[in-house]
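For this depiction, one protein chain was excluded, whereas all remaining protein chains were kept in their positions.
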Amino acid sequence: MRRWAAAVARSWVAMEDFEAFLDGGGLVEADDDMPDPYRQAVFAFIEMHANSELMGGLTERDWIPKTPGLRHKMAVLAKTQDEIGHGHLLYMVAADLGVKTRTEMLEDLFGGRSRFHNVFHYRAVTWGDQVAIAFLVDAAALISQQAVFKDCSYGPYKRILRRIIAEEGFHMRLGEDRMMRIAEGTARQRRMFQESLDRWFWPALQLFGPDSKPDDPLLRWHIKSERNEVLRDRWVQKFVPMLQGYGFSVPAPDLRWDDETRRWDLGPIDWAPLQRTLAQGGPDSARRIGEAADNWQRTAWVRAALSKGGARSDSSTVADNSRVSANGGASASGGNGGG
Amino acid sequence: MDVYEVFVKKDGRDEFRHVGALEAATDELALVLAREGYVRRAEGDRLWVVRRDHVIVADDGFVAPNADKPHRHHDGAAVAARRRAAREAPE
Partner (left out) sequence: MSDRSGIREFLLAFADDEHLMGQQHTEWIGVAPFLEEDLAFSSIGQDELGHAALLYELVLELDGIEPTDAAVDQLAFRRSSRDYRSCHLVEYTTGGWAEALVRHWIYDTFEELRWEQVSDSAMPRLASITRRARREEAFHRRHADALLDKLLAAPEARSRITDALQTIAHLVPGLCEATAGEASAIAAGVTAGPTAKLFEPLARAIEERFSPSVGVGTDETGRFVTSATAGLTTTDQDQRTRRSDWFEPLMARMREVLDYDPAAVW
């Protein structure tokens, strides 16, 4: 009698067979013997998404105790709880790929050895920033996630994205609601929010990453279904007129309306800030990672006590680790486009 | 810690559905943590948690393909053909 993880379900002789399976709309499951480059690529993508949800929660957490209003605080607490919850769902799914355990992923993150989205290398310095994140960044994340969900070949990821996207919908509405209150609010509030937009507009835009490479394996393997530049443009076309409509200015000096294409054109994008965050050299990278690491260490006694005598099996991995080589295989083009 | 699989259903609707997994040190903690991890918006009102290493898994291919067993899938084609023939037959 076979228990969970005792054998593989399906396998494919050659990469071409596997790719034909994916092109035919096939969904890969955790206990399938998927080709290693695919395993590595889908793992790296989900791990980065998980890291980003968690670090996003930590960015928001700085301001939660200061939320202006009792029921307002309940709402933002529920939102950040969802973000941490997404991290949890994603780490569970990533761990089942057998590349790293959940603990290894968290320790790599807190050790500065893992990537997470560029935006969470910045610090929210005012309450306006908190609202700007909920509005601009969550929207960018949602656009990316919807595009992954639409045609994702990795079944466990696709299934939890359904829940994640539903919850992000709550967050979008919360963010827009708070933004509207500010738009209708006092001069001081509006000034604060304009400054937040000036700080967060470009980082939010860069969350989509640079243009996808022509041979991006994430696209070939149906992990992502749309190119970074397409998703980025979707965000620009939505948010530029929306922000202007609420009476805020878009901090892009070269912004122009192209009458021919009937689209907003932001002009050239400076990708240097994104590259810095990918090297953990963002404005708040060191503090964010350092605090998370300290906290992880301070609460180690709890995890130690809970695991003692409780671990009946190392069941956190479905796949047989021995089959997974260290071959990094394909990684996300631009490294920042997903999640 | 053990991994637990989490199942949820809505009262009177659908079957129990697998919604995800979590790590917990005891059965009681698994239940308590599943409540806020998976049903905090009342996504269901019934909850099961099952230790992953208690799940018995059928091998791939164990479930027989059924396309070659038409006797289990009456599609009504023969009945429809007879009815049509009966309708069209001269009195």
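Labels for the chains are A and B, by order of writing; each one numbers its residues from 1.
Just so we're on the same page, contacts are C-beta pairs under 8 Å (C-beta built on N, C-alpha and C of every residue); 3 or more make two chains touch, one makes a residue touch a chain.
This one's a predicted model, so the numbers in the text were calculated from it and none came from an experiment.
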Residue of A:84, A:125, A:255 or A:269 touching the missing chain in the full complex: A:84
Candidates A:115, A:178, A:199 or A:222 - the one touching the absent chain: A:178
Hidden-chain contact residue, picked from the options A:11, A:244 or A:295: A:295
Touching residues (missing chain, whole complex) on chain B: 22-26, 28-29, 32-33, 35-37, 40
Residue ranges of chain A at the interface with the undisplayed chain: 54, 57-58, 60-61, 63-74, 77-78, 80-81, 84-85, 87-88, 91, 127, 178, 181-182, 185-186, 188-189, 192, 292, 295, 298-299, 301-306, 308, 310
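Basically, only the chains that are shown with their structure count from here on.
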For chain A paired with chain B, centre-to-centre distance based on mean C-alpha positions, whole Å: 30
Interface residues, chain A side, partner chain B - complex: 1-4, 6-10, 31, 81, 85, 88-89, 92, 96, 102, 160, 163, 306-307, 310-313, 315-316
In the complex, chain B residues that touch chain A: 1-3, 19-23, 25-26, 29, 37, 40, 51-60
